[in-house]
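Every protein chain but one is kept in place in this view of the complex.
Naming follows writing order (A and B), and every chain is counted from residue 1.
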Amino acid sequence: MRTRAIVSRQLSQRVAFGLLVLATIIVVVPALLIILKIVISGAGTIGWEFLTQPPSQAGKAGGIFPAIVGTFYLMLGTFVFSLPIGVMAGIYLAEYAPRNWLTRAINMAIINLAGVPSIVYGLFGLGVFVLALNLGMSLLAATLTLACQALAMTITTSREAILAVPREYREGSLAIGATKWQTVRHLILPQARPGIITGAVLAMSRAAGETAPILVVGAAFLMRGLPQSPSDQFMALAYHLYTVAAHVPGMPKDTIWAVALVLLVVVLSFNVLATIIRLRTRQRRYG
Amino acid sequence: MNTDHMFSSKRNAQSNRAKLRTEKVNLYYGDFQALRDISLEIPGRAITAVIGPSGCGKSSFLRLFNRMNDLIPGARVEGHIEIDGIPIYDSSIDVVELRKMVGMVFQKPNPFPMSVFENVAFGPRRHGIKNRIELEDIVERALHRAVLWEEVKDKLDQSAFALSGGQQQRLCIARVLAVEPEVILMDEPCSALDPVATLKIEDLMRSLAENYTIVIVTHNMQQAARVSDMAAFLMMEEDRAGVLVEYGVTSQIFTKPKDKRTEDYITGRFG
Partner (left out) sequence: MTTVTKQSASAAAAEGLEKNLRRRWRFGERIIEGWVFLTGLLAIAVLLGIVVLLLKEGVPIFFHTPPWEFFFGTKWYPVSEPPTFGIMPFFVSTLMVTLVATAIAVPVGVGCAAYLAEVATPRVRETAKPLIELLAGIPSVVMGLIGLMLLSPLVQSIFNLPTGLCGLTAGIMLSLMSLPIIVSVSEDALRAVPDEFRQAAYALGATRWEVIKYVSIPAALSGVAAAIMLGVGRAIGETMTVLMVAGGALAVPHSPTEPMTPMTAAIASGIGNAVKGGLQYQALFAIGLILFIMTLAVNLIADKVLERQKQKFAR
């Protein structure tokens, strides 16, 4: 027997669920639309010349090769500077740190390092690397700045990957006379490796996409050549996109979309790579 | 198979001195006292069972002998604990070497996520043996000793997780045997296994007891009666500290217990 009360409650449920679905659509669809738009508008300009030539006519013509190279240097540098330190710090926090106030302080510090706005990292890089250490507005200074930003992420992912390794393995290893480091090196790290690598790949992807720190620390807009040493200036895709989009009058729109497309491809392919690694390990473990 | 050559020359012949000895041992986790005033002597080359109701500190007691309690922050040991007369809590003792001599098998089989071969070879590798031939030798002998060789000799490179529960536990025993301990501690090794696997492990224990000192914690009284030579009955007092109620030859404990509490536990009045 359906009374009016029940009918109206079911009606409100239907309305509510409709709104929830709408909300989900609003969340899920924009990413697709954005990517679609960039692909459609940018693909036309992408060609061999675009990808392998330096810019000319103040960036309105020619290619973006130096920017692509610069971005890869940044990603590589971030990886090199943040991964070893990040993994070691993660090992320390997961395996060696005593449970006292200092450890808690370090954990807090790292969580908050991750939340610091990227422009503030830019200021940090400016003050410390560019000025105090006198590295100038160079590739090295920018790389170190981005590495500091990546550090929080690599420490956290390493730590969590190590903590996820079941306790039974540690006990089993120590109980047959292996030392702590032997246990970490030969048993725990191999297990944690996929998680650590996922974190590293994501950090690299972020380094490719970050503009604000480079804005402050100083990337170049137009260079014909490639940086020959870490103390040289450099171009970067993200910074290039910002400049051509906002600061070059008369910039052909298609070129702007093309730059965006290249940047998107670089960033998203690393994200996809990280996801694949994450899913493959889950399959291997429980599949 | 002749196994005499497996034993290193370090191994002592059975002496008058007990293999493991505790004297007035107290164990604290922070402010909580887990064990009070435990004194007993455990003979070598025999199986000693530690029985008692759950929570009375049997596992904590077992872990005194390989200092696994050290891993718990706030754990504190008072009293005297010796192996072959050597005080193992002395500051001059290397814990890692101790754990080579005193191996442990856990309640739930915990093979490493590696192949069968690598599991058993893990210990010897960490202790410096790199030669492949030597390792293969050691692995084969350990697996024979654990009565597992026939079942896995064609599967050495397969993942340890492919084995059954009982096989995994025997693999863990082989892993311990590969580092040539003198004492094997077993913490409820059969509680996660089916009855058939359990009996196999009990048989294994008896054959191992000819050459190793075995201390087993079990809440299965029938198992203790079947398998052990000596039995120690632990119980929790009102303040939840574990004490040693009675300790003696197994047959005596189970047929003519001296303490009423022992008798109550044996006959199932509690626990």
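Here is the rule we go by: a contact is a pair of C-beta atoms (placed from the backbone, for glycine too) under 8 Å apart; a residue touches a chain by one contact, two chains touch by 3 or more.
Just so you know, these numbers come straight off a predicted model, no measurement behind them.
Residue A:Ile256 is the one among A:Ile46, A:Ala220 or A:Ile256 that touches the chain missing from this view.
Interface note for the absent chain: among A:Leu20, A:Ala61 or A:Ala164, the touching residue is A:Leu20.
Taking the whole complex into account, chain A touches the unshown chain at residues 9-10, 12-13, 16-17, 19-24, 26-28, 30-32, 34-35, 37-38, 85, 88-89, 91-93, 96-97, 105-106, 108-113, 115-124, 126-128, 131, 148, 151-152, 155, 179-181, 205, 208-212, 215-216, 238, 241-242, 245-246, 253, 256, 260, 263-264, 267-268, 271, 275.
Basically, only the chains that are shown with their structure count from here on.
Of all residues in chain A, those touching chain B in their complex are 98-99, 166, 168-169, 171-179, 182, 186-187, 191.
Contact residues on chain B toward chain A in their complex (touch as defined above): 66, 68, 71, 73, 96-101, 103-104, 106, 108, 110-113, 122-123, 125-127, 172, 175-176, 178-179.
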